[in-house]
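The other protein chains are all here in position, but one chain of the complex has been omitted.
We just call them A and B in the order they show up, numbering each chain from 1.
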Amino acid sequence: MRLRLPSGRTLVLALPFLWLSLFFLAPFLIVAKIALSEAALGIPPYAPVLRWTDEGVLTVVLNLGNLATLFSDPFYFDAYLRSLRVAAISGLLCLVIGYPMAYAIARAPEHRRNLLLMLVVLPFWTSFLLRVMAWIGLLADNGVINNLLLAAGVISQPIQLLYTDFALYAGIVYCYLPFMVLPLYATLSKFDPVLIEAAADLGARPWRAFLTITLPLSLPGIIAGFMLVFIPAVGEFVIPELLGGPGAQLIGRVLWMEFFTNRDWPMAAALAMVLLLLLVIPIAWFQHMQGRASR
Amino acid sequence: MQQANIARPGSAEPWRDPEAEPYVRVINVTKRFGATVAVDDVSLDIYRGELFALLGGSGSGKTTLLRMLAGFERPDSGRIMLDGQDMADVPPYERPVNMMFQSYALFPHMSVEQNIAFGLKMDGLPRSEIRDRVAAMLELVQLKGFEKRRPHELSGGQRQRVALARSLVKQPKLLLLDEPLGALDKNLREQTQFELVTIQEKLGITFIMVTHDQEEAMTMATRLAVMNHGYLAQVGTPAEVYEYPQSRFVAEFLGTANVFEGLIKAEGPTGALIESTEFDAFFQSDTDPPKPEGARVFVAVRPEKMRIRRADVGENAGTNRLVGTVRDIAYYGDFFMFVVALPEGKSIRVSRPNLARLTELPITWDDRVAVEWEPFATVVLPE
Partner (left out) sequence: MTPAPTARRRCLLGGLAAVLLTLPPLAAAQAQALNVFNWNDYIDPAVVERFTRETGIAVRYDVFDSLETLEAKLLAGRSGYDIVVPTNEPSFSRLIAAGALQPIDRAQVPNWANLDPVLMKQLETSDPGNRHGAIYLWGTIGLAYNVGRVRELAPDAPTDSWRLLFDPTLARRLAPCGIVMMDSQIDVIPSVLRYLGLNVNSTAEADLRRVEQTLMGIRPHIRTFASGGVIELLASGQACLAFTYSGDAIQAADRAREAGRGVDIRYVAPKEGAQLWFDVLAIPRDAPNPNAAHRFINFLLQPDVMAAITNTVHYPNAVPASKPMVEEAIKNDRNVYPTEEDFARFFTVTAVPQAAERARSRLWARFKAGR
């Protein structure tokens, strides 16, 4: 019998699966395994799921306690909820700010578009951490904004900007805005402005034309942009930590606390797993919407 | 001026009636884009029920004029009146004017039905009325059964009809059509030309159509305006403009014309005699010349109005006669086009209907031929 090599087609198809199983499935299973084990003092700081008993029998010891705690303790639920809310508000703010930007770029003269797009992406050329730190310099009690307001005589005492929800949203919106603008631009640049004329011609006032034509047709870009902001913002740790107020116990912070302060790796892993599942739902919805749009 | 006798049956030709009130009035309208003058002091009267064509090449200003009628552009100066109302401050969404776009501009996220209903919805009409009027339109454009389709699920011709239905459903006072047949292939285009005319006559809506296709303009329009570099070169019925071009540009733009140069030799009550400055020949016309004696003019003669025959031995050019050598014969199926080289170096075109099937032509390549025409075929144009 001859050994048949897999055909090129099979290989091409197998490649993404291999990639996904290596870099997504495998890490996920590791996290899942840790989530289902029990915390212990040792290296690593959790008990193995697979254990040999004294009689030489391999046993699986699953600890569902972490997941149970997660769902029974409102502390975690609140943190998830707060994170989802912060991410959703950030996504909406990015949309409100990013949409006019993307629209303006898409309508700008062709030779200027690339420059404008480059300006949107420009912040990525510097370190993320540095950019967040720069906001501290802007918002601190003796920061640029307060000093300017003081100098202008608008205020007599520095107003608290840093470590507030305002700072938190400013940071997230600032950092994630390009992720909103770029997909929106991609959709809006494909949008034929003659459709707006057609709508106007048929009696639609500008605002109505926007709502009935432009907005629905840019929905794929809106969803893509929102997801690109929302998903990372849910687990965002650095920005709330650096800019947000102490009241903002977001899930990223809780996860950090479980992992580092409590050294409860299984709990942290369980938190991460649930976070992932929380994000899979909107992503699946997004895919569904995209499928519908391209049909 | 002699009148062409091929007016559409039933059309009253209101433009000939000095008492008639124009429906659309374009009065001294000028529009500039930066340094270029897109529309240059254009005045135009269009009457109710007309199918008026704006004909011109690209950059002639015809589309800009159409867009000003729709309200997408504002004239820099001049006025546009519709049914007695000044349109200057009326935004597009309030004008009783609809437009069929060259690209159709159908809303891709809406079904055929929704596309057609859009304008009625914007007017806030009751649901039942919208339904009825959309159904009537679908019937008119023969798209029953396609209500739920999306634009990308339709053929080009079907899309064109959706666009037409959408622009007609509001029963506008004026329908603007931007190259309405431009995106269709040739066969469909001819068929659709007649459909459009039929629909227009049935609804009695005034149409203004922009086209670069002279055939389209000639076959469909009640009147047409030839535009060039933003100004109106000539306005008239298709036959008038074709038979009596008033400028070299119009003569050459509409159909084919052989154009010669000459000086007015004599003028009289029965026409003009023009001496060619290019050949040893004279041109006799049966109309009065536009210029006094001695003036330089152009003379245009259409190829189909010329006769071609073998030249007699020793025959030379004379009055309304030129002699040359056949350089080329183009077979178009329904007619032949001869290219005749004159000894002075100029070439003229002469067409001859294909009256018999592939019989031996009496004239062939390199034959010495005489080309003649009657005085009525000589069109004298100012320089």
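The definition used in the following text is that a contact is a pair of C-beta atoms (placed from the backbone, for glycine too) under 8 Å apart; a residue touches a chain by one contact, two chains touch by 3 or more.
This one's a predicted model, so the numbers in the text were calculated from it and none came from an experiment.
Taking every chain of the complex into account, the absent chain touches A. Screening A:16, A:153, A:246 or A:291 against the full complex identifies A:246 as the residue touching the chain left out. Touching the chain that is not shown, out of A:81, A:129, A:215 or A:283: A:129 (per the contact rule at the top).
Residue A:264 is the one among A:201, A:236 or A:264 that touches the chain missing from this view.
Where chain A meets the chain that is not shown, the touching residues are 39, 41-45, 75, 129, 141-142, 163, 237-238, 241-242, 246-249, 254, 256-257, 259-265.
To be clear about the criterion, only the chains that are shown with their structure count from here on.
Within the complex, the chain B residues that touch chain A are 70-72, 91-94, 97-99, 101, 103, 105-109, 118-119, 122-123, 166-167, 170.
Here chain A touches chain B in the complex through residues 192, 194-195, 197-206, 208-209, 212-213, 216-217, going by the rule given at the top.
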